[in-house]
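Right, chain A next:
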Amino acid sequence: MPIEVNGKTFETDEEGYLANLNEWEPDLATVMAKEDDCELTDNHWEVINFLREYYDEYQIAPAVRVLTKAIGKKLGKDKGNSKYLYELFPYGPAKQACKYAGLPKPTGCV
Partner candidate 1 sequence: MNEDEMMEEGGTIKKFLYVNRRAPYGSVYALESLEVVLIGAAFEQDVSMAFVDDGVYQLKKGQDTKDVDMKNFSPTYRALEMYDVEKLYVDKASMDARGLTEEDFVVPVEVLSTEQLAELMEDQEVILSF
Partner candidate 2 sequence: MLHTVNKSPFEKNSLDTCMRLAKAGSAILLIEDGVYAAIKGTEVEAKMKAAAGDKKLYVLGPDIKARGLDEGQVIDGITVVDYGGFVDLAAENDKVQAWL
């Protein structure tokens, strides 16, 4: 289903992941989050931006275990744990945050 943001139309797949990751812009994340009744805070953005950098570097969306570990390394232990990440992204940190970041669904997520 396409998403309308700032007068532009963004194609998504059947699960709502952005079709072309190069089209991504921050407002798109805000709109996607709003549809999930989620208001994006700085803490959310930290993870979203982290995921975009990760994808840029490795060309994959990380599995949740890998994301948790990598966040811990970069942002500290109090953020690198599933409790913290699930509180931010209750639908699953890898799945939900990847979607807002415009990435494909993490490999291995069903």
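These made the cut because all candidates are chains of the complex that A comes from, given by their letters.
The rule is short, and it goes like this: a contact is a pair of C-beta atoms (placed from the backbone, for glycine too) under 8 Å apart; a residue touches a chain by one contact, two chains touch by 3 or more; residues count from 1.
Fair warning: this is a prediction, and the values are worked out from it, not measured in the lab.
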item: Complex member touching chain A, one of 1 or 2; value: 1
item: Chain A - residues contacting candidate 1, complex; value: 57-60, 62-66, 69-70, 82, 92-95, 106-110
